[in-house]
Every structure is written in C-alpha cells, then in structure tokens.
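Complex shown without one protein chain; remaining protein chains in place.
Chain IDs A, B, C and D follow the sequence of writing; residue 1 opens each chain.
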Amino acid sequence: MKNYIIKRLLLGVMVLLGVIVVTFFLARVIPSNPAAQWVGPRATQEQIDAATIELGLDKPLVVQFGKYLQGVSQGDLGKSLRTKLPVAKELASYLPPTVELIIFSTFLAIIIGIPLGLNSAKKKDQALDHFCRFFSVGAVSLPTFWVALFLQLIFYRWLGWLPLGGQMETKLKLLYSIPSRTGFLLLDSIISGNWVVAQDVFKHMILPSVTIALYPIGLVARMTRSALLEILSEDYIKAARSYGIKERIVLWNYALKNSLGTTMTVLALSIGYTLVNTFLVEAIFSWPGLGSYTAAAVVALDYPAIIGVTLVSAFSYIMLNLTADIIIALDPRVRV
Amino acid sequence: GCGGGGQQTGDEIPVSEIDIAYYAYNSEPILNWDPSAMFSNGIIVLNNVYETLLKFDPTTSEFENVLAESYEVSEDGMTWTFKLRQGIKFHDGTDFTAEDVKFSIERTLELGQGASYIWDAVSEINIIDNYTVEFKTSYPAPIDLVASSPYASFIMSKDAVEGNSDTWFEEGNEAGTGPYALEGYTMGDEVILSQFADYWKGWDGEHFEKILIKKVAETSSRRQMIEKGDATITMELPSEDVDILKDSDGVQVFIESSFTNMIGFFNTQKAPFDNENIRKALSYAFPYEDVVKYAAGGYAEQSTGPVPNNHWGHSDDLFQYSYDLDMAKQLLEAEGIKEGDLNILLTYMSGDEAEKKASELYKAELSKIGVNLEIRAMPWETQWEMAMSENPEDRQDIFIMYWWPDISNPYSWLYPLYRSEESPLFNLAYYSNPEFDNMIDSAYEKSSTDINQATEEFISAQEVLIDDAPSFYIYDKQVAWITDKNLRGFESNPSYPWVVFFYDIYLEK
Amino acid sequence: MSNILEIKNLKKYFPLKSGFFQKVTAHVKAVDDVSMEIEKGEILGLVGESGCGKTTLVNTVLNLIEPTAGEVVFDGKSMYKLSKNELRDMRKYIQIVFQDPFWSLNPRMLVKDIIGEPLNVQAGMNSVDMLPKVEELLEMVGLPKEGAFKYPHEFSGGQRQRIAIARALALMPKLIVLDEPTSSIDVVSQAQILDLLNNLKEKFDLTYIVISHDLSVVNYMADKIAVMYLGKLVEYGDSRTIFKNPRHPYTKALFDAIPDVYTENIEDIATLEGNVPSAINPPKGCRFHTRCPKSMDICKTHEPELIKQGDDVKVACHLVNDIRGIKEEEARNKHAG
Amino acid sequence: MERPYLHIKDLKINFHTFEGVKTVLNVDEIKIKKGEAFGIIGESGTGKTVLALSIMKLLEMPPGEIESGEILLDGDDLLKKSIKEMEREIRGKKVSMIFQDPMSTLNPVYTIGQQLINVIRESKKCDKNTAYTEAVDMLNTVKLPDAERAMDKYPHELSGGQRQRVIIALALSCGAEFLIADEPTRNLDVTIQAGILKLIKELQTNLKVTVLFIANNPGLISATCNDAAVLYKGEIVEMGTTKEVLRNPQHPYTFTLLNAVPKDKDTRIDLSQVIPPDDTNIIRGSCVYYNRCTNKIAKCEKNQKLIRLEGTHYVKCGICNGGGMNE
Partner (left out) sequence: MSTNTMNRKDRMIKVLTPRIKSTKESFFLLKKNWLTNLAMYGVLLLILIAIIVPIVLPADIHVAQDTHPEFKLQPPSASHPFGTDYLGRDIFKRVLLGTRISLTTALLAVGLALLIGIPLGAVAGFYGGRIDELIMRITDIFLGFPPLLLAIAIAAFLGPNLRNAMIAIAAAWWPWYTRVVRGQAISMKERQFVKAAKAIGTPSRKIIFKHILPNCISPIIVQASMDIGGVILTIASLSFLGLGAQSPTPEWGLMVSTSRNYFLNAWWYSIFPGLAIFFTVLVFNLLGDGLREVLDPKTRKN
C-alpha cells in the first residue's frame, strides 16, 4: 500500500513535469511576439528589442525552458505580458474566489446530484427515473455561458432578487474592510462576524455557483445512478435483502457506500470540469477569479498567464485525482 | 484581530449615503501604473490622479491652464516657457515645483517607453526659477499640444519617485497632484480612488468622495447596471442599446464626437493590392453608408481622409470614395480580374462589434461581385504581428483598425500611419511616398507657429494620400456616454478618449 | 509405444513485482519441478485443486508462456530450442481447448472464421476454400453445417465447446490439450463431450492431456493420471491402479470428497481441513503437510521425492516412501556438514 | 398428512425478453416438510435460481412476471405479501438464502463482523455487544477457524470456502428457520465442497432448519437431502424421496441425468438416452421433454400432469402415466 502511494505520487510528479514541458513548448508555437506584447501597442522597434533581451527571448529555447523550470520550482511563473505582474502572485489572488465558487458548486453537486441519482436508480425505468435522467443529462448538455446570461436576465433584471455579478456590493466593499484570513471572502466575513457582508457575498455567489454546478450535478447524478444500478444487481444486495435488511438501509448504507469509489472519482473529475467552466462563466458574472483572468489572458494571448493557469489547473486536477486514488486505495471500504 | 472587524460593523453607515461614482468600463481600467510609460486604457485612471501642464479643448481649440499658470512660445517655435502654479501639493505631501516638471519629462524621455516619443523634439529642459520651466526644441514643435497629451505628459513628484525603489510604480503606487488619490485596486479589474484632501482647487461645492472604476466586460451587464442605478457612468454599449436608452427616462445619454476613426489598410506590397486600381475598386465596393448606419448604429460619420472631421487639418472637400459596386466591378474587370479570382483575407480585432459588422457587410457586398472575403478576428497583438511579417505574402490583405491621436495634431495620424519607414510600426499599408513625407514634416513644423499654413499643407498631403489609396477611410466615430440621470457637470473631451474628469461631476440630490 | 511428449524438470515461477521500480520481491511457484511423459495414443489426466498450476503447466509446455527452467520434448524435438518459424510449424501438431466456453471463442467472429482461423494461419487457405473443410469439421463434432454462419453466442455452452474442439481438430494435430473441457457445462452435455472426445481419439489416433478438477471425468477418460498439489506432482501413474489404491493422502482425499448418487451418509464424504496454502511461500517440507490428516514430524522438514511404487505409480509421500532412505540422506548431510 | 412447511402450487413465472415472453418456471407442486432437507436438481438454466428468488420475492419484476400460483409458507401466501411485509415478516425472519457465488454474495466494503452485526441487530433488535457475541458464536457454529479475528476481516481477505461459511452464518444469524441454498458449492473445489455439505447437513439435523437445497449434480443431493425433485425447463418432472428419485428413477430425463455422470474408465456412459439439448423449439402444449425424449409416445404430445406413482413418488411423464416405459 505504501508502495502504491509512493508510486502514485512519483507518477503525479512525472505527469506534472510532462505538463510543464507540454505547455511550455505549446506556448512557443504561438504565432506572436511576446516582446511586442510586453511593451504594448504603439511601441517602437527599439522598445521591442529591449524587451526581447529583458524577457530572455534571444536565448535558445532549451535555455529558456531551463530558466522557466528553475522559476517554476521556486514558485515563479514569470510575468504576465498584459499586467506585467508576477503570474504566481496574480494567480494567488485570483484563485481563492474561484476555489470558493468551486467548493460551493461541488457542495451543490453532492447534495443535489447524489439524491437525484439515488432516486433515479431506485425507481429505474419509472417516471421519476426518466425525469431524473432527463434532468441530469440535460444539466450536462446545457451551455453554461448561455445559462449564465439567462439567469442574470431572470434574477437580476426581471425579479431583482440577486445581484448581477461581482463578489460583493461595491459600496459595502468601501465601507467594510474584511481582514483576509482564509482568502475566501465568505468565510472571512463570517469569521469576522460581519453578517451584512456575509449575506451580500452569499447572494453574489448564488448565480455563478448554480450555473457552474449544473455540470457536476448532472455528472454526479448520472454516475451515481449507473454505479448504483450496477451494484443493486449484485448478489450481495440480493443477499442483504434476503436477510431481511430494510430497503432504505440497503439503498443508503449498502449500495451508496459501495458506489462511493465511483462517485469520488467522478467528483474529482467533475471538479476539473468545474474549474474550466469557470473560464466561461466568471467573465459573465464579473467574478474576479481565475476564469476571468484566463478569459482576459486568452484574448490578449498573454502566454505566461495561460501557461500559469494551465499549470495550476493541471496541478489541482492531478492532485485531486491523486487524492481520490489514494483515498480509494487506503480505505478498503471504497475499494472494489 | 477580530476587534477590528467588530468595530466596523458597529458604526454602520447606510450604504446609499456613500458618495461614490461607479464607472463601469469595458476593459481593464489600468495595467501600468508608471505615468511615463502607460500608453493605453490607463489614461482613464491617471488623468484623475495626475495632472498635466495644460489641457486642450479641441472644440474651441483652446488650452486650459492646469499646472501651468501661463506659457509663452518664441517666434521660431523652439523655446517654450511655462509659468507654474504655486501652492500645489503632491499626494505624498511635497510641493510641486519646476524641479518636478523637469524630472517628470526627462524621466519619460529617458525611459523611452509608451508615448515618450511625443517629446522627441525637446532638446533641453531648463529650470528658470522654482516656478518657471523652459523647453528648448531641436525643431519647431507644438509643445503646448504635447504637454496636454493624455499620455506621457503627467507630472509626478520627484521626491516620491527618487525616494523609492525602481519597482515602486509597478507595485501600484502613484505620485500625482490630481484631485483623487489611489486608495486600492485589483490589477486588471478595478481601481478605487478617493479625494485628495489638499487638492489645489479645493473641495468646495459638490464632488464625489470616492471613485470606482471597474471592468465590466459584458455589454449587457453594463447596460443593466446603469439602468438599475448600480453604475454611475458607462460607455461602449451596442448602438441598439444606446438607441433604446436615449429614449429612456432612467438615464442620460451623451453622444459626443471623438477623434477615433476606423481605417482599413491594404497590403500594398502584395499582388494584386500593389495595384492602385485594385485598391480603388475595393474602396468603391465598401458599403460606407450601411456601415455608418448599421455597424456604428448611426453614431458616426463617413470619413473624408484620415483626419477626423472635427479635428483641425480636416477638409470636407477632399475626395471621398462612395459605395459603387458597378464601378468596383468595372475597375476589377479592367485589371483582368474575373469573378471568383480574388480571395481576400481581412483581419480585425476580436471582440470589436463595429469592426465585425463592417467586415461582414463588406463581405456581403464583395461576394456580390464574385470576390471572396475571409474575415478573421484576431487579438490585437497577433493581428499586428501578422501585419509585421517579413514576407508580404504572410500578411493579411486588409487590416482594419481604429486610430486616435497621441496629441491633437494631424501629424498624429499622418506620420505613424503613412510616413515611409524601414520597418513600419503602424504604417501597415507599407505606404511609401517621399513627396508625402516631406509635405507632412513641413506641415508639422509649421503647426507650432502658423496653424493656418499647417492646416493647408496637411490637407494637400491628404490629397496625395487619397489618390494613392493605400487605405480606405471608413468612419469617424462618435461616442455614447450613458450616465445616471442625475449626473451633472459631465463633459466629454475627444482629446482624452473615455476619460471622465471626476472632479467636475457630481450627482444632483 | 514411444513417448510423444516428455516433460523434464519443468519449472515456472511468476515473479511478483512491487514498488515503484517494480523490483521482483517474490515468486509464485506455479509449477515447480515437474517431470512426466505421455505415450502416443494415451490420455493423461491432470487433477488438482484450483490454482495448483495445471493451466500454467500446459501453457508452459506449449511455450505459450516462457518456462523458468526445464525441458519439453515433443515428438523428439525440444520445444524451447525451436526458432520462431519452427515453433509455428510445431503448433500444428499440438492444439489446446480452453476451459471456459464464453471467452474461448471470439464473440465477434463467425463460427466458420473461428474454425477456419488455423487453416488460414497455418495452411494459408482463404475463407472460400476452407468452407467445405469447416463444414466437415462441424459435422465431425456433431453440429449442423448451418452453424458455420452463426456467432458463438447463438450456441449453448456444450455446443461452444464442440466448436472449440472442431477448431483444435482443424489441423489434425497429434496432441490435444483439454483444459477443463467440461467444467462449466452440465452433466448431460459433459457426457456427450466426453464421448465425442473418446470417439475422435480413436478415429484420428490422438493423444490427449485432460485437465480437470473433477475426478470422475479424469477417472472416466484417462489412462494415466497426474495429481498436482501446489505446483508439484504428488502422485503419478496408471489411472486404474491409482483409482483402486490411491496412496497419497491428498489423492485419497480428492477421491473421497466427491459424493455420488450412492452416498447415503454424509459422513462418507471426506473433508480436508484448511485451505490451499499460498504458492508464493509454499510450506516447508511436504507441501501438503498443513492439511494432511496423517502428517508426521518428518513431513514438516523434508520434502518427499516422487518415488516409484510398484510398476506403474510414483508417489511423493513419506508415508509410502522408504523412510530409511531419508534417514540415510540426513546422515549424509550431517557428514558433509 | 401434516401441512407442509412450504407448499408451492401451480407457480408460473414468465420473463419478458426481446425475443418475446418466455415461461421459465411452471411448477405444479412442491411440498417441503418442516425440518427436512429438500433437494432440487436440474441442468443449467432450468429455473432453479428463479424458483429460489421467487420464494424470497427477490425476482426482478420487470423483466420477470409471476403469472399465477401460490407460495404458501406455513400457510401464508408469500405472493400476496407486499415488499414491506416481506421485509418485516419473512426475509431474514423465517426464510434466508445462500447464493450461488460466494465471491459476490458478501458486501466488499464491510467487514465480516459489520455485516453479521448488521443482520443480527436488524432481526433481533439487540445492542451492539450482544450482537457481537452472537456473531462470533455464529461463526463458530459454521466452523470458521479463528472466528474473533475473522470478524475484522474484509471478504476479499478470506478464501472461497471461508466466505461460503460466512454466508451461511449470515443466512442463519437472522434466525431463519428455512434456508434456501442455491448451489452453495458451485464455484468451490471438491475438498472444500465436502466441508460445506457437511455443515449444511449438520445445521439441518442439529438446528432443525428446513433446507431447500439446489444443485446441478445428483451426488450432492443424495448425501444431504431427504426428498428431491428434478427440474427440467422450469417444470418438475420427478419428485419423491431422494432414494425414490435417484435409485428408482422413472422419468427418462432423470435417467439421462443419472447416467450422464461418468463413473470410471470401464463403465461407458450409455448415450442412448442422451439427445442433445435443444432449446430452440419447445413445443409448448406438449411434454417439456418431448423433443429430447427417445421413448415418446403419442400421448406425450399433450401436456402432462405431475402424477403420483406410489407413496411420495411423483412423475410427469406420458409413458409412466399410462404405465408404459418399465414394461
């Protein structure tokens, strides 16, 4: 078991290295001149030449890669061409709001997706199942960006219940400074006991997280359903029933627990998707997170930023899968 | 600690009572805090934090004295003397003196970034006394215009800049004299400014306490915010929205002229666009009226030459291409080009609705005469990079872009866009005509002393240009500001694109 | 009669790898020093509990997996010294019929292609030429000709096994290995398959190795019997003799464990306590001593050799073997030490 | 005659498949006396498992369907009971089941102890500690070596024989008085099979558990059961005491079945009675065995009834029915 975990970890590191190599060289096929971007539009040739040297673009690619790798190992991801700030620092400030969104939507995915899948499996081929299946497949079929627009239209413009975007009301932001302890605004405002802000922040979170949660909800529901169906047809479930164990217990304790392995991997997978879905949605909700950052970087072809985001996402994705794998390996109860 | 948090909740101020102006801007408010180097959107922030010696009002062609009390120019137009206002304080508390002016401009020149080249004519800067500076130039140049430029002309505190590290600006600091001081910001997202108590004009009368400039990229969001009263000012809404908002009671709409115009450049180094007649044919095929009406939503005017119609140096008498498909077809046929022969690649900056619509309308017209236009939206940098390709064959055939001046002088169009250059930067048509070059150089020198003569010369240079047809002039843009219906004191100055001078405006209660 | 197949001291250890660098940390001794020979026209029965190495033994013999040590001589040629091409030729003469009828036939291929595959590979026949031959083979194993154009899943377990036998017969081999040919089909079909096999053997003068954990099958078919336990032979020889008088306690236990229609009292069934030990670390001494009802002290320390008992049986058990021999060996060891 | 403990009458079960509706079970009558072991033999796919599952009401209802019949347990008709009632009164309380495959019948994510305790607490409503001691007792009853330690093990840590013992312990621990054993030794080695058989027999004699023993090998039945029935294509073709059925078979299928077991090298299997199974064209309305029967007479074209030959011996065959075959 220890060996397995070490192996998994080493593999994770190797994959990460590979990811860095791939992204770096991918970035270099970009048909654009980073130096010119660095100095911005309407620059003179001298300015561009100076920037080329400053950015080390005159050196051979391998040397550049070595430098980059060295930087990465020290947490330095280079400077954004757009903002000229260290990418690592920017990511650090954009990541928490995104993580906050992801956690919240993953939470939604769990509390909505699992019961949905469970009921669907319980009532297989009945009306409820058809509804749940339609709902869960529908949820993964919706273009998130499109949903975002309509949610705004309904809840902000027509009903006026929820704010349009942003993380909190600007005026509140000017009034109260919330000390940053965790980096998560909602948590910070709750810790500092500021309910006005907490409420406002929560309200701002609803629309984006619901939008983003749609995909994982559908995914979790679908996977839970099929995992459960598979398990429910197993002999040991029939056996449990034959011992007179109540259907409710069979479903919730026996079957659900056994499907945990699948559900967990799926959840890890879906967080990866969620992360990327923020790229499409955050900009629409003016959410100051990684997604908005990426959208801006993509438009400006800010390649250090794109690589940075890619690395961070890939890193979290790998870590998530790793954790899921290790937990599954460690806990005999979810290993099947 | 936790006490701080509790305290803040203690004295609750009703949210509505904060006097804040919220400018919902379509892009990053600022990406570079260095006033010497900043050469893009950042003017909307820096013009409220820093000040320049002068400010130019193109509608009256007059200068407003800001940091300067008065100024003089010598006969030959090569010595400019500015008397400075006294008793002005920088945000760091130091006094504003001639030292700071000399330091600021020299720093800008030294760094050589951004729009620093506008000061190229300056050969030396002399401090006459504490409140008098003298600019000597190597050739006659309109230093008053230069000193009022929205870029590269900001005056910063020498003490603050010298007293801090090289990366002080990068870290998000400022050293201006402007009415508002930087309170906080999130790079690429928002900037918060607050009143600078010691501002030299004082704070009598009504003013906003705080300013929030925030990127709200979605047009629909900007519109919804201004309609709901969440934002105070916004801009760059689709013309359809402007049409509707104009008739709405909830907001005010200001349609203002601007110095921005849309131009399409031909790749004159690549066949068949090296042929003047082909370029002319393609200029005739462009549906100018439809584009003005539908791409710009009517908030524009068809251009006559590169210099916009409300700017000096413009003439309505210049030749104007008009939409004439038959003519276009004839010209093409005369050059032996048959239907289906010509495939053209046009690029524009991704995300720009008006350019997109214009291109699509153009495509529709061209396809009627058997010319296939491929439209490609590209990020500005890539589009520009493509135009800069060594090999003319690798460049796009038509490059559509906006241009606006660094200083209010026709030279600010004619020089960067059309003057011969070995490796052009913005002369993306690769236009080269020595006669034209001489004409504009001479005109520019005259503009510091004899504006009428300069105007005449600029116009005749444009005649030459239009005849060569290296580019076609689409329209001069008008801008629409949408503001809160109670906003007062708002004025738009086309020399300072999208800049709101927040000191001047207030909400009527 | 001559030996068609001779197995000499064959060993097959599967390495168990672990750790990141996949170091070999242990071996599964699936087949451990097994020797036997089969005469032409004979049926050898191979019995033993699941996992004792029966399949591994035959797979190694056929060179489907590499041996760890030992030699196999088929028809006078050493199997492991053949070149790739020679080996391919050799495969014509040995065929194998696998255990489970579900996956021994490719579900995506028509029966004619399945049976015809060896003809195609070895004789280079195309699918048109081979059809009459395929139909002939089908009839030979008692299936209708029309079956040629069906898929395997349209047949029952017993019929599928017939298809597998037909394929094995296609190249007219000399030796057919039958790995549990009837373990997943019911008694009635089993009887028919066994009967078919007996008929085919006589008709084509075949030699079989029949693997089964069901002794009644082996009893019914085999001329010679080999009982395996944990990778080793424990008893080997003439089937009638062994059935009449099993000498190894394991063989005895195997025989007595099967109830038949005439078993009236449950107590007549013998049970073996304990489970099969792991083949990774087989018990020292006699591998069977952990479960042997008659285990002695010596069994824990000394591995019994497979020694001839009478004319036609070899047994590896201290109870049967001459104990003195071991004492002598012990003495010799002491002396040497 | 006393009332049978389990009495199945005219049970007919269909399956809806893509080929259409297919009758997989059509049982005239089965009677099992209290405290006795009843064996059912039949080849693969004859419906043995379906029969067992239908008693437990565990049959998947689509695609399965119970067309008619009664399953009387101690006089109660199980088919009339709802799933809730089954859970409350029958499953695990009175009847319990051992499944075919010891590998998949245990829940892989719980330890043996947890599973046993769950079941015991469910049925006895006792506290954890009592349940624990009872679970250990139970494991000892089924002769699982080192019961205490086994409690903390996961199923995959046990061997097949051990698992099958645990399964039996589970089936018994809920206190059921009726045990259905569906081929409990199918996937086990012969040496291990013997142990399991002995165990079941012991439970039946010592604990007076009624057993329904399903097997596909007549030998297993002979050693363990008092009464036996032969199932062919969903129908009982012969039934009686084990001796009657296995020593004095009357139905041609029973003959075939018994003959098919290989004895030894010198006794050839008599294949005159064995005709290849053919499930493609069952002519419903005729005797189920009609297609394969070598002795069929005109009468056999009609559906046969299970008739009593003598004593407890029943046969469903046209020939026996008119006194034909043995002459």
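Assorted remarks:
Quick note on the criterion: a residue touches a chain if its C-beta (ideal position, glycine included) is under 8 Å from a C-beta of that chain, and two chains touch if they have at least 3 such contacts.
Fair warning: this is a prediction, and the values are worked out from it, not measured in the lab.
Across the entire complex, the residue among B:270, B:356 or B:485 in touch with the chain not shown is B:356. Interface note: of C:105, C:218, C:234 or C:313, the residue touching the hidden chain in the full complex is C:105.
Residue C:117 is the one among C:117, C:238, C:264 or C:305 that touches the chain not shown. When the omitted chain is restored, the residue from A:7, A:157, A:203 or A:246 that touches it is A:157.
In the full complex, chain C touches the hidden chain at residues 49-52, 59, 62, 64, 87-89, 91-92, 94-96, 98-100, 102-109, 114, 117-118, 121-122, 151-154, 164, 167, 171, 275-276, 278-280.
Within the entire complex, the positions of chain A that touch the omitted partner chain are 11, 14-16, 18-19, 21-23, 26-27, 29-31, 125, 130, 133-134, 137-138, 140-146, 149-150, 153, 157, 222-223, 226-227, 230, 262, 265-266, 268-269, 272-273, 275-277, 279-280, 284, 294-295, 298-299, 301, 303, 306, 309-310, 313-314, 317-318, 321, 324.
For chain B, the residues touching the absent chain in the complete assembly are 218-220, 223-224, 238, 240-241, 244, 290, 293-294, 350-351, 353, 356-357, 359-361, 363-364, 367-368, 375-378, 382.
In this section, only the chains that are shown with their structure count from here on.
Under the contact definition, chain B and chain D share the contacting chains A. Taking the mean of all protein Cα atoms as the centre, the chain whose own Cα mean lies nearest is A.
Put simply, the C-alpha centre of chain B and that of chain C have 89 angstrom between them. Chain A and chain B have CA centres that are 38 Å apart. Chain geometry summary: the mean Cα position of chain A and that of chain D are 53 Å apart. Not a single residue in chain A touches at least two other chains. On the chain A side of its complex with chain B, the touching residues are 31-33, 36-37, 39-47, 82-85, 90, 93, 149, 152, 156-157, 160, 164-166, 169-172, 174-179, 191-196, 283-284, 286, 288, 292-293, 295-296, 299-301. Across the complex, chain A meets chain D through its residues 125, 233-247, 249, 254, 257-258, 260, 332-336.
Here chain B touches chain A in the complex through residues 2, 4-6, 8-9, 12-13, 15-16, 18, 20, 22, 28, 31-32, 39-40, 112-115, 117, 170, 186-190, 192, 210, 212, 214-218, 220-221, 224-225, 228, 230, 350-351, 379-382, 384-386, 388, 406, 416, 423, 425-426, going by the rule given at the top.
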